[in-house]
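Worksheet for the structure shown next.
Showing just some of the chains, left in place.
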């Protein structure tokens, strides 16, 4: 499944060490095109990084850049994150350190 | 929806790393002017920064300026913040780091 | 409503980074002089700073002076603070950083 | 009400940044000498500092002396502190930073 960066009418700039993530939606059809009933669809803990903050600032005023960048595919933790709605699509904001892993 | 900075009879200066935010009110009418019943109005997690503190002070006496400034449109976390009433309008005080993202 | 600094028989010197605050009492009469029943009186989250501590001491022995000073009008957090009674008047002791904002 | 330092058969040396405090007992008689029933006696949040520790030691081995000294009259927090009995009198041990204010 190729990822298309969503075209939002607004630019979201996460604060500090936060990343904006869009969870990958579960498949609604099988490979052969048969609809999968909603209950049988698997919840996926994968997502794409849509935008990243510029990093948190230390007490010495130094900015620590994030390990993640726009477009990264990531494994999301089962809990946590703040849900936000932009253009009626759902997104999640996590702190960089809450993301479990990158998927290459 | 254009934002008009509220004209308050008092100046509120947030302490340290706090920001004063006004939540954007949900639309009460459709584009065509039909009233939306209160229950059908969506709660919005967006707001405008009305005023910012001068930053928290480190143990070395250094002031860390805020990432946000007056007029910024922001995404608010679903919980947290202290509600205050000024001139019978409701405002929220958050710490800078609690704000999820800026909206450009 | 002009603020008159209370004349206490004792001098209260808050410890470290604490401030002594007197909450502004809700109006008991309307502008035209009619008594407002106690239940209809609004609880106000505003107060005046009566006295401030000299600041907390860092581990290096440095004193961090407070951002607030005697006479400042402030917005109080909805929770927290220790209530103390001096000359049968009620006061609150907050840490400097708990105060939400100054009102100018 | 003048304070008389209690004459204890033992010397109590509070550890680190602790202070030994004796709560001021509520008045048992009115000015005119009439006994006040125990229930009507007000609990007082004032006390006298009986002894102070030499201060807590930082990780660098530096001792931070206390802001309080023997004989200081203080406002006590409504909760906290450890009750100890010496010569069948009740005392309280607080950390220096828990004391709300000095009373002059």
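Order as written gives the chain letters A, B, C and D; numbering starts at 1 within each chain.
By our rule, contacts are C-beta pairs under 8 Å (C-beta built on N, C-alpha and C of every residue); 3 or more make two chains touch, one makes a residue touch a chain.
Being a predicted model, the structure only gives us computed values, none of them experimental.
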Number of identical chains forming the whole complex, with 4 shown: 7
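In the analysis below, only the chains that are shown with their structure count from here on.
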Intersection of the contact lists for chain C and chain D: none
Chain separated most widely from chain A, comparing mean CA positions: D
Interchain centroid distance [CA atoms averaged], chain B/chain C, Å: 25
Between chain A and chain C, centroid-to-centroid distance (C-alpha), Å: 44
Junction residues of chain A, two or more chains touched: none
Topology of the chain contact graph, where touching chains are joined (line, ring, star, complete, other): line
Chain-to-chain touches, reported pairwise for every pair that qualifies: A-B, B-C, C-D
Residue ranges of chain B touching chain A (in the complex, touch as defined): 45, 58-60, 62, 64, 67-68, 75, 77-78, 96-97, 99-104
For the chain B and chain C complex, residues of the former touching the latter: 10-16, 18, 20, 51, 53, 57, 59-61, 82-85, 93
